[in-house]
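Only one protein chain is missing; all other protein chains are in place.
Labels A, B and C are assigned to the chains in the order they are written; within every chain, residues are numbered from 1.
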Amino acid sequence: MAVPADLPKMEYRFLGRSGLQVSAISLGGWLTYGGHVENENTFACMKAAYDVGVNFFDCAEGYSGGESERVMGQAIKKFGWKRCDLVVSTKIYWGRANGETAINNTGLSRKHIIEGVNASLERLELDYVDLIYAHRPDRNTPMEETVRAFNHIINTGKAFYWGTSEWDADEIAQAWRVADRLGLIGPLMEQPAYNMVVREKVEKEFQHLYEDVGLGLTTFSPLKIGILTGKYNDGIPKDSRLGSSDDAFVKMMNKRVGDETWKRDIETVRKLKPVADKLEISQANLAMAWVLRNKNVSSAITGASRPEQVYESVKALAVVEKLTPDIIKEIDDILGNKPAAMVRRF
Amino acid sequence: MAVPADLPKMEYRFLGRSGLQVSAISLGGWLTYGGHVENENTFACMKAAYDVGVNFFDCAEGYSGGESERVMGQAIKKFGWKRCDLVVSTKIYWGRANGETAINNTGLSRKHIIEGVNASLERLELDYVDLIYAHRPDRNTPMEETVRAFNHIINTGKAFYWGTSEWDADEIAQAWRVADRLGLIGPLMEQPAYNMVVREKVEKEFQHLYEDVGLGLTTFSPLKIGILTGKYNDGIPKDSRLGSSDDAFVKMMNKRVGDETWKRDIETVRKLKPVADKLEISQANLAMAWVLRNKNVSSAITGASRPEQVYESVKALAVVEKLTPDIIKEIDDILGNKPAAMVRRF
Amino acid sequence: MAVPADLPKMEYRFLGRSGLQVSAISLGGWLTYGGHVENENTFACMKAAYDVGVNFFDCAEGYSGGESERVMGQAIKKFGWKRCDLVVSTKIYWGRANGETAINNTGLSRKHIIEGVNASLERLELDYVDLIYAHRPDRNTPMEETVRAFNHIINTGKAFYWGTSEWDADEIAQAWRVADRLGLIGPLMEQPAYNMVVREKVEKEFQHLYEDVGLGLTTFSPLKIGILTGKYNDGIPKDSRLGSSDDAFVKMMNKRVGDETWKRDIETVRKLKPVADKLEISQANLAMAWVLRNKNVSSAITGASRPEQVYESVKALAVVEKLTPDIIKEIDDILGNKPAAMVRRF
Partner (left out) sequence: MAVPADLPKMEYRFLGRSGLQVSAISLGGWLTYGGHVENENTFACMKAAYDVGVNFFDCAEGYSGGESERVMGQAIKKFGWKRCDLVVSTKIYWGRANGETAINNTGLSRKHIIEGVNASLERLELDYVDLIYAHRPDRNTPMEETVRAFNHIINTGKAFYWGTSEWDADEIAQAWRVADRLGLIGPLMEQPAYNMVVREKVEKEFQHLYEDVGLGLTTFSPLKIGILTGKYNDGIPKDSRLGSSDDAFVKMMNKRVGDETWKRDIETVRKLKPVADKLEISQANLAMAWVLRNKNVSSAITGASRPEQVYESVKALAVVEKLTPDIIKEIDDILGNKPAAMVRRF
């Protein structure tokens, strides 16, 4: 499928307080690459993303048992993309689902960070990633050990920046405290979920970190597995992933279909429809643009199983300017979840 | 020999204040591998240990003149074990008994630490060990030189953690003091002897280090060369190692047979028999479980010359819960060697 | 063309507060090598420079889209010069004009500094450069990231010293502040334009940095694209570069021909002619010697498209002693731009 002619130009944002720029919309591999979508499909999505200016491709050792990294690496080779034009990430914590017996093949020990990164780079067929994430906090490993190990990764040239994923604000602050004490590099970016119905961490908990340590965000789940597009408003369509597949992810998701959170989300999405209609945009674009309106978001990571989904996401870039203070107010009233700002004296 | 069906599940413990987990029971090579036991036998013991969940294999440059490392490395290759599933250690201090003329091929100078580790890795056919120990304190080398050299080993990727073996508490504290001053990594673990009749260091001398620096312990000699199993209660059986072999270790040991310590130990072991009988366990299991009951022990290293000995050790894991406060009190009264707790205000 | 017999001996100066010595006159590649001058010509100029004692060859990733580095590397190989006899530099900031899509292939992020240096070394076919410059300040990248990245380059053996080009004094001081705080190496040298009509930065703005941080200078544009030689006094000669070529640089320059600055400069140059005549030297030599008289200038970088231009520059070394205080006063009166000295109490 050819790139639509009228797509807005990609926007690039600095990743927190760093000199690295990432595309405001990026492509992530959660469950997708090497998983239920065939490799050819993945290649097509990556190419579509690259062609519209996406430069950041997000991965993790834990995605599809390492297969996501392998396919991403193959795509980079296949398309002959220049390394300096790409921002490639991976994440360390879960190890690979299958394969190792896993006692130490998980967590943020020095052993797993170093062994995990080496294994990821081998699967990616790269000498280094740009970003390396701690995929979860590891409360059983001393913060100093983790901070030192990620600095070791940077010092040995295997990554340029390190960050966190789904850490609490105090854990990020503590990592910086250790880094400052030892003259080491602290975590630059955090990868949280962020969307219209999940906003507490990004808009409240991390509030001071943006200024204090220059935290950047690469957020995932902008559409909350499609709920925010409105496509589940009238039940689960047969041709949607939730309706048609029986892979592990869908099984897990289907358990949530119809629970209290699901019902509340669907109700919210229905109420947002008039706003989208008024702006003459899809609900998917509204939800994505709403994420992008937050300047603390360096990049919104989207998944995609078809090139069209990539193009659809990119359209949201042109929508952001439509989100005037009045519209934002209207949306906030519907969402009813805007966190109160924290105030502090210093 | 097949793995017995009823063996308890292996337990894993964090190695001191680190993110690394070691099996509570581990296999060590003191005198054993490459020494008086044939290589095939060693391979069988390592396989038996691995099959029951042992992930930590302990070695040293000084064991059997380097042969222990060679055989351990061969076993890892032979069985195709994944590197990340193993915790491999070696120790630097003694150099190799045979071979070098030894002026600088011993101790904890920067020269011997670096040359020694390089030689060990070559014998092990590994790129790195997980744990590197200073096999003894070296009171002729400045602590700063030693601390810097072990950090060099970690920084060059040849080990993940460093520790000590048979150091005094004040020496460990001093190493941390130097490390803190220079922003370097201090020693994570100590390897002392620890068993029912040798407990002063572990239970008293190191008491504050567990909290202050997060010291972990990998203890050796849980059965005190078999004495605590009760097998020497009625003299030296002909088919025991002490009775049947005339290697250097046995010669050294035989000098101790019958001396004051030996007699006192044998007497203690005899008194412990009723406790074992009451719990319906072997005295070997009682002794091993008694070591494992101490949560400061990250791993109890055992030797083995037959797979059955490995299985026997593992059985002790199920015994720990039988060591109720009352039983522990009963044992302490028999041992008569419980150190008084040190108290401090801070 | 053979080296003229009567050329003065090359002078070597320490590069700021370092142990490195650079020839007072050096050869730079701005627009020249790989650009409009053919490679053979470039080789001839480099050989002429080397033969008269030039040891410092200045380059940049951004010169002629990387072609300058390639040709410079070829010359070094071709002539079999010993690496230790050369001081080779390159600069990172602009990326290469052609080739990469450039989002992160520019600036002073850790990513571009490391990727840029690697690409430069590949083009130069060298293991390391002596000097690595930040070709411009990057006000979008935190100073700490840039300082750390250049130290990474030094620590990995890819450069011996790092410096800046066209930075402001406060940015250099800030880089040192960050370096001092982290125990890292600060920028040793700055590369500004410096000539009779452009002297504010070198003689006023940087004044305290020479003493405070030991800043060295490698200055460029000693003749301000030839204006100071007097050759444009009566208009643009047809056989000069400005008159005969239509490359991008000339187009850019031709826009400036005749503007206010151009007129003022030409007027100044005309007034300087009697001074040159009195000293019986060319105006080119006067301008070059005037730069060299400043002992804060470690090296004056000149361009050359013919070996004779190299020899002409070197002649200026013999002229410096003719610039007595009286002559300097006379020139300053004509220039009318001598900055007032800053005074400070400490």
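Keep this in mind: a residue touches a chain if its C-beta (ideal position, glycine included) is under 8 Å from a C-beta of that chain, and two chains touch if they have at least 3 such contacts.
Since the structure is predicted, the reported quantities are computational estimates derived from the model, not experimental observations.
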Checking the contacts here: which visible chains does the omitted one touch?
B, C
Could you tell me which of B:152, B:177 or B:306 touches the chain that is not displayed?
B:152
Taking the full complex into account, find the residue in B:4, B:183 or B:258 that is in contact with the omitted chain.
B:183
Of B:67, B:138 or B:312, which one is in contact with the hidden chain?
B:138
List every residue of chain C that touches the chain not included in the displayed model.
12, 14, 17-21, 23, 55, 82-85, 87, 130, 155, 157, 160-161, 183, 185, 214
What is the set of chain B residues that contact the non-displayed chain in the whole complex?
95, 99-105, 107-112, 114-115, 119, 138, 140-142, 145-146, 148, 152, 155-156, 182-183
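By definition in this document, only the chains that are shown with their structure count from here on.
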Chains as vertices, touching pairs as edges: which of line, ring, star, complete or other describes this one?
line
Averaging each chain's C-alpha atoms to get its centre, pick out the one most distant from chain C.
B
Where the centres are mean C-alpha positions, what is the separation of chain B from chain C, in Å?
63
Residues of chain C touching at least two other chains
none
